[in-house]
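Of the protein chains in this complex, one is absent; all others appear in place.
Chains here go by letter, A and B, matching the order in which they are written, and residues are numbered from 1 within each.
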Amino acid sequence: MKQDKLVIGGHEFDSRFILGSGKYSLDLINAAVQNAGAQIITLALRRTNTGDTANILDYIPEGVTLLPNTSGARNAEEAVRIARLAREVGCGDFVKIEVIHDSKYLLPDNYETIKATEILAKEGFVVMPYMYPDLNAARDLVNAGAASIMPLGAPIGSNKGICTKDFIQILIDEIDLPIIVDAGIGKPSQACEAMEMGAAAVMANTAIATAGDIPAMAEAFKKAIEAGRSAYLAGLGRVIEKGGSASSPLTGFLKD
Amino acid sequence: MSKRIDKNTNHMQYTEDMEAIDSDIMDQVIAEMEAYDAAKYTAADVKRALDAETCSPEDFKALLSPAALPFLEEIAQKAQKETRKHFGNSVMMFTPLYIANYCENYCIYCGFNCNNKIKRAKLNTEEIEKEMRTIAETGLEEILILTGESPNMSSVEYIGEACKIARKYFKVVGLEVYPMDSKDYAYLHECGADFVTVFQETYNSEKYKTLHLGGRKRIFPYRFNAQERAVMGGIRGVGFAALLGLDDFRKDALATGMHAYLLQRKYPHAEIAFSCPRLRPIINNDKINPKDVHEPQLLQVICAYRIFMPFASITISSRECARFRDNIIQIAATKISAGVNVGIGGHTGEEKGDEQFEIDDARNVEEIYQMIEEKGMQPVMTDYIYV
Partner (left out) sequence: MKVNGEAKPLKTEISLLDFLIKEGYQISRIAVERNGRIISNGEYANVILSDADTLEVVSFVGGG
């Protein structure tokens, strides 16, 4: 049996759970990563305060791929600047593009995201753009050199689930890159749903960070994502449509 | 002059004067076709395909399999639903116009082939205009211009002149001519052509080489990539077809669908069309050949195309009988020819050259129009705005 790997920009992963590291304390990160079975963790870049002794990198287990985001960027230029700085810290070529200039809904700007993707892909980054699920924008991102597409399920931090389900399904059906549902997933059942649809992976942060028991919720997500993946690979069973079969036969005319 | 292409020429190698584009669609289609084992699909696979909201390539394979034949009624019902969703009750009408029948290819199954002693002719521009005027008077607004495949006798410039005349009389101009380079397609687009159809005949290249013994058509990849070159040249829509029955029709139908599917994915703006010609099985033949395309199999293929690509235009040939055509336009086909004459100059009653094949449904435009209306459908001459 062929192994079921997630491949992003030529890098292989067994886990399909991308864990966010925001909004919870550093000493819980290790347990969360372990329980999540996560092989990719997202980070943000901020100005360093002098005398900061604790650094998040010291809390992340060895071998986990770091995925810096460009949060804080309001346009392509700022996203590019943040990505370049992040690479300078020396933790690999991965970057999650996040361009937001809407402080109310925090919705990503697809146009600026495409521009940033194009620049960074040319510089050798493994670019994973966070985007509003729009097919044309997704195609532009593919052409710009993205390594995956990360459509939002619902506004960041809302825990509302996959409100954009039909549109994410279109991306899954039409785009050849891994589709990773990012933002809005609030419960393991919603992560499972995304995976059943054929998403390549799920990214979650707030849902875990705001749980009563963070490591336990990380584990619940891990199981849900694995279950959803298995269901997708198994092929979902039929849903019997209500109502009788259709009217008069259409094939009665056939001869030879 | 380019080198003579005969049965010893490597059919997979472009000749020097052919534009070779960088595309992996052909390799993908051939890999899919070679891996397709129609016998392994089960009734459960077919049911799953029927229930799926969008038809995946896997579902398409199931719908083309022998296991799907017992579900033909359900498949037709689903195809009809998809057709209604995307096209409502409309049926497009058009007619083909053969302006020449010179051909440089030796295709052993074709009446036009260069070794057949038939009456050859080509219409001059006055004759083309006369034919087109006559056709336009019937009310048709879409025309399909055909030539035999002879770049020497029917040059790109000659076809371009025909397109320019056609633009005066018709709103939509399609071409079914020999494959050419993208710059030639760009030129013909400028002259007024918007749609290009090329039949691959069979996607099995080993079979292909035994059927196409000479002429440029022998070069399989050049023909395969014609639609992509047409799109690169600015052509708006492209048509695909295998001549079902030349080889394993299930594999050929699968390849035709995948060819269109992959091209549409690469060029999302390209409009997609299918034609569904078949070699008729020999009647009263005791041997039942599983490769034969009888009416149920033809219906199966057309419905599978419809369900796989619900937005595609599907044309039903006048080689099929009136009964089949009248029914298929209510299920899956969306385009029907009318007033068909496949000779050279036949529309004005002065036929100069012989026909490529015999048609079955000879009804004129008025008769087809009325038939469509009687079926509760809406005949449409054009739904296209030239931009």
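Everything that follows uses one rule, which is that a contact is a pair of C-beta atoms (placed from the backbone, for glycine too) under 8 Å apart; a residue touches a chain by one contact, two chains touch by 3 or more.
Just so we're clear, the structure is a prediction, and the values are computed from it rather than from any experiment.
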Where the missing chain makes contact, among the chains that are shown: A
Chain not shown: contacting residue from A:Ser71, A:Thr164 or A:Gln190: A:Ser71
Of A:Gln3, A:Thr50 or A:Ser103, the one touching the omitted chain in the full complex: A:Thr50
Of A:Thr42, A:Thr113, A:Ser148 or A:Gln190, the residue in touch with the unshown chain: A:Thr42
Contact residue for the chain not shown (choose from A:Ala36, A:Ala86 or A:Met217): A:Ala86
Touching residues on chain A - with respect to the absent chain: 20-24, 26, 29, 42-48, 50-52, 55-57, 66, 68-69, 71, 81, 84-86, 88-91, 156, 183, 203, 205-206
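In this text, only the chains that are shown with their structure count from here on.
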Interface residues, chain A side, partner chain B - complex: 139, 169, 173-174, 176, 235, 238-239, 241, 245-246, 249-251, 253-256
Parts of chain B lying in touch with chain A, wherever the complex brings them together: 47-48, 51, 54, 56, 72-74, 76-77, 80, 265, 268, 281, 283, 294-296, 299, 323-324, 327, 330-331
